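A protein chain is absent from this complex, but the other protein chains hold their places.
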Amino acid sequence: MKRNFFVPLTPRGLSNISPPPPWHYAGDFLVIDFWARPDAVASLLPAELQEDTKAEGHAQAYFIDWQFTGEHDELLNPARYQYREFFILVDALFDGKPVAFCPYIFVDNDAAIARGLTQGFPKRLGSVFQTRTFSAKGPAATKLAAGSRFGASASTNGQRIAKGIVTLEKPVTDPAALGSRPTINMRHFPRLAAGQWERPAVHELVESIMDNFTVADAWMGKGELALPECENEEISDLSPVRCGNGYRMCVSYSVTDLKTLVDHSVK
Amino acid sequence: MKRNFFVPLTPRGLSNISPPPPWHYAGDFLVIDFWARPDAVASLLPAELQEDTKAEGHAQAYFIDWQFTGEHDELLNPARYQYREFFILVDALFDGKPVAFCPYIFVDNDAAIARGLTQGFPKRLGSVFQTRTFSAKGPAATKLAAGSRFGASASTNGQRIAKGIVTLEKPVTDPAALGSRPTINMRHFPRLAAGQWERPAVHELVESIMDNFTVADAWMGKGELALPECENEEISDLSPVRCGNGYRMCVSYSVTDLKTLVDHSVK
Amino acid sequence: MKRNFFVPLTPRGLSNISPPPPWHYAGDFLVIDFWARPDAVASLLPAELQEDTKAEGHAQAYFIDWQFTGEHDELLNPARYQYREFFILVDALFDGKPVAFCPYIFVDNDAAIARGLTQGFPKRLGSVFQTRTFSAKGPAATKLAAGSRFGASASTNGQRIAKGIVTLEKPVTDPAALGSRPTINMRHFPRLAAGQWERPAVHELVESIMDNFTVADAWMGKGELALPECENEEISDLSPVRCGNGYRMCVSYSVTDLKTLVDHSVK
Partner (left out) sequence: MKRNFFVPLTPRGLSNISPPPPWHYAGDFLVIDFWARPDAVASLLPAELQEDTKAEGHAQAYFIDWQFTGEHDELLNPARYQYREFFILVDALFDGKPVAFCPYIFVDNDAAIARGLTQGFPKRLGSVFQTRTFSAKGPAATKLAAGSRFGASASTNGQRIAKGIVTLEKPVTDPAALGSRPTINMRHFPRLAAGQWERPAVHELVESIMDNFTVADAWMGKGELALPECENEEISDLSPVRCGNGYRMCVSYSVTDLKTLVDHSVK
């Protein structure tokens, strides 16, 4: 079993959708601070969290180009494990403590969906892109420098759900500027048996545990974000009332644990 | 909660990756009977199932072009819900009774992954294609007629994992020829907390319940299947020793239930 | 050379992006009549065509699920050759004769792009989907019957460019209702040499030649179409002022020729 963290459960574990932890990540981040309508934020919080009224609807949009690896050189197989991600974190309170909750997240890779579900990230498929920087200078190689602009977008099922631009102003000197609320998810796995659809097998408020969180080349500046209206999608309910800072940085960390805050799984 | 069967859990449930049951399906099927090495089949069975020695490694490969709908005209949104699927069923025994177990399954749609996980189908992303029939006659419109050939293939992460051809010979007059073993899955959802990776939150042998199973335009003939060797994939361990009949048919059914056979979830 | 119709030019022609003609097609069509602003239609016509003022901006949107084959069973390789397409035809005049011109077309397959470019279809990549009908009855198997609805959508680069619905009312008894204007394209291939960008190597008004055009199972009813505004896309300039009939049918034909009407290639 040990070599099969998720499914399929196979003799050598090679076909498993995800290797077991430790999971190591490195990625380029575009982050945009914004404020949504507070009632829209509140409507997305699970019962176990409370509205952070002082935050006035504060949220963050993340566009990430990720590289993933487990312990067996998965990074040499980028066709299977490299991916791109877009998600939103909204401010909330847990037991009076400031936290960030993830209501929406989209990735372009199934291993990332599987790992995410076990972490409580409510992942769906999407296509995500961001402007990159390159060390060979030229008009197509956006520089890490004041005035540089990085664009990003996310789509799902052929609809554009998010579009952002970050205009760099200065390096981040105080990493605390990047925020430090713990990330809180609702791990959720339903029952399909008739009459049991509202009795989830797993329904558990959890806190993400990230080891060796490392930031490099962090810049900040102006952030711009749009969450366009899309048919049969609710993410535009969080459409920015106003935007704040934008950030561009490189991040790495590892995941080997998850902390349960409240377990409401129905036994 | 009711409108949110899976994740994300949103106010109106529109953004949820899957609508709640009932789930209705209609699809074009290419099915190929084959025999793998019996030890390869046995190595994929969970402890709760036994090898069906009389079956001598018998298995079936399914390539399906699906249309899905819930109760809210999801079939009018094919960009989100229409999908293609490839899977394998292997013969096994449960309590001495003949059953079919699904060790591998690939789809090109995330709603299908999500529904599948709750049914115990060990779904990963793949690209799946099959030759179609069309009512307007011509060289590109394969007919449902003796001698017609239908091709199919499946790939994952850029590797071709399966390739099949069905050559039609005659209509199926006895539906029993299509097989009637119940489909058995292992519903499995892991824990990520350190030290808990081998104590899955959900580990439950289940039997698929399909209502109003309907077959139309069923033809049978010769089946040919290859499961090529692929790097870091184990599915080729089931590579056919020999192939048998091939089938091409249209199928529809609904899903509103799931039957638990053995619950080994770790509480 | 003969076995290499387009590029790459290889010893056996297998790697060529497209087999040489004859090209055979079979497909499911959703077609929606609509009227755009006449000036928007006129702005898209090449100098060789004239506005059809009596048409009052009439145009048609096509969503097609295609199967393609050449002479070597390409239809058995659907991963490479099966595809989906969305395009628009606008009414125009050539030498006073009613014709239909294609200003926009999107497909999800590169062989289709290559063939299309040689026919003068201005193809780009897109994702296209339509509701299907299936012979096995059930809630997910849309029937060819009065009241049935078929949805369709098209996207490019993650933006939804078109969305349509056809509600069936009755079978088409007079095929002339389906329209009979010849399809006119501008075959265009530029020069890249400095100073030559406005002197295209190929710039040729052409008329599509389709052999053995066959229609089956044609139904007509109400058509609804939206061409949403998208960033950096002009197709929404054709946004419907009003919509007309909708059609759902199966079509097949072959292509082995192309007729040059006006050759403005710069030698």
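Per-chain residue numbering starts at 1, and chain names A, B and C are given in the order in which the chains are listed.
Just so it is clear, a residue touches a chain if its C-beta (ideal position, glycine included) is under 8 Å from a C-beta of that chain, and two chains touch if they have at least 3 such contacts.
Not measured: the values here are computed from a predicted model.
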Of C:Gly27, C:Pro103, C:Gly151 or C:Gly164, the residue that touches the missing chain is C:Pro103
Thinking of the whole complex, not just what is shown, which of C:Ile113, C:Val128 or C:Ile184 touches the missing chain? C:Ile113
For chain C, which residues reach the chain that was dropped from this view? 1-2, 5-12, 14-15, 17, 20-21, 43-44, 46, 77, 79-80, 103-105, 109-110, 113, 117-119, 122-125, 157-158, 186, 188-194, 197-198, 201-202, 231-235, 237, 255-260, 265, 267
Contact footprint on chain B, counting only the chain that is left out: 127, 129, 153-155, 158-160, 163, 230-231
Absent-chain interface as seen on chain A, which is shown: 22, 24-28, 65, 67-69, 73, 75-79, 82, 127, 129-132, 134-142, 149-153, 155, 165, 212, 214-217, 249-254
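The rule is short, and it goes like this: only the chains that are shown with their structure count from here on.
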Would you mind working out whether chain B and chain C touch using mostly the same residue numbers, over half shared, or mostly different ones? same
Report, in whole Å, the distance between the mean C-alpha point of chain A and the mean C-alpha point of chain C. 39
Listed in rising order, chain A residues that touch 2 or more other chains are 158, 231
